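With one protein chain withheld, the remaining protein chains of the complex are depicted in position.
Note that the chains take the letters A and B in the order they are written out, and that residue 1 is the start of every chain.
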């Protein structure tokens, strides 16, 4: 098997994640889908690392994880405060961008 | 481990196809499950599989971190929030935005095809393998890079984490914007509102029980809503004892009847 298959898998997961972001209304699930997309990227990075024979890809993936962790912390805090004020975690309820 | 070849072994291929399928199914389940908690669990499964793939690709450190940080910490955080929002709440999957689903599907399929076509078009044939890079150990290799080439990025990431922590605290902490009311003010407010001047009646008043889950009875024998906790009422965990008194009375009468009957029998026997 050619390890390039990992890349195909990564793009598949990424696309599924993206579709999830677009389809789901629950902010928590949307957030999970974002995490799925990040993980797909990480998989691709790890595969690239293997492809090139150096560890830079893994470093980037590592940083991605750290950033993702930070993002999750802040994002979930936002969801919690949104839920507290609106009693809903639906992203469609916050449609205040419309004039 | 250091012998990780450029080409994957048959064992890895078998592992890829089986776990890859599971990962895709998990991802699909994540976006299709009605309950957020199910989605979270599916996602956790997918992440664990990804951790395995990391390990298979020679990223041992990342594989462990994936399990510890992602599935261990982040997904738990998700579950906490899910519980806060309501574990049992199920989302409706019915689309409310017109055409959103079709657009999303169209874009997704187009995007996926383009990505796959791009990867295929790139014609990646050669894989160098990490044998040489991992020669001194994967963690050591990463550490060497992090603390040399990527040291600034690493430090800045630390600052980012601190910021995120503070940010989360700021966002979730509800600051009290006014002074807390004193007891006196509360009682004055109660008088002003004009209801429940005396303290609420204790549960079980006029009843034969005084447990918290038993509503107190009003003089006419009906239960009073006020005497039990709202939580218990909503759970439907209130025991209605209004009929018990009557039952008791009936039992008493029956017992005294029996007693009287026995006395009469005794008298008759005499």
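Quick notes on this one:
The rule we apply is simple: contacts are C-beta pairs under 8 Å (C-beta built on N, C-alpha and C of every residue); 3 or more make two chains touch, one makes a residue touch a chain.
Please note the rule applied: contacts and distances are computed from a predicted model.
The listed choices are "Phenylacetate-CoA oxygenase subunit PaaC", "3-isopropylmalate dehydratase large subunit", "NADH-quinone oxidoreductase subunit L" or "Phosphonate C-P lyase system protein PhnK"; the UniProt protein name belonging to the chain that is not shown reads "NADH-quinone oxidoreductase subunit L". Across the entire complex, the residue among B:14, B:73, B:87 or B:103 in touch with the chain not shown is B:103. Interface note for the absent chain: among B:115, B:146, B:168 or B:228, the touching residue is B:115.
Touching the omitted chain from chain B are residues 97, 100, 103-104, 107-108, 110-111, 114-115, 117-118, 121. The set of chain A residues touching the chain not shown comprises 18, 21-22, 25, 91-92, 94-99.
Everything that follows uses one rule, which is that only the chains that are shown with their structure count from here on.
If each chain is reduced to the centroid of its CA atoms, chain A and chain B end up 19 Å from each other.
Remark: chain B residues 4, 6-8, 10, 12-13, 16, 20, 23-24, 27-28, 30-31, 36, 39-40, 43, 46-47, 50, 53-54, 57-59, 61-62, 65-66, 69-70, 73-74, 77-78, 81-82, 84-85, 91, 95-97, 100-101, 103-105, 107-109, 111-112, 115-116, 119, 124-134, 138, 141-142, 145-146, 149-150, 153-154, 157, 160-161, 163-165, 167-169, 171-172, 174 touch chain A in the complex. Chain contact summary for the complex, chain A toward chain B: residues 1-9, 11-20, 22-26, 28-29, 31-33, 35-36, 39, 42-43, 46-47, 49-56, 58-59, 61-63, 65-74, 76-81, 83-84, 89, 92.
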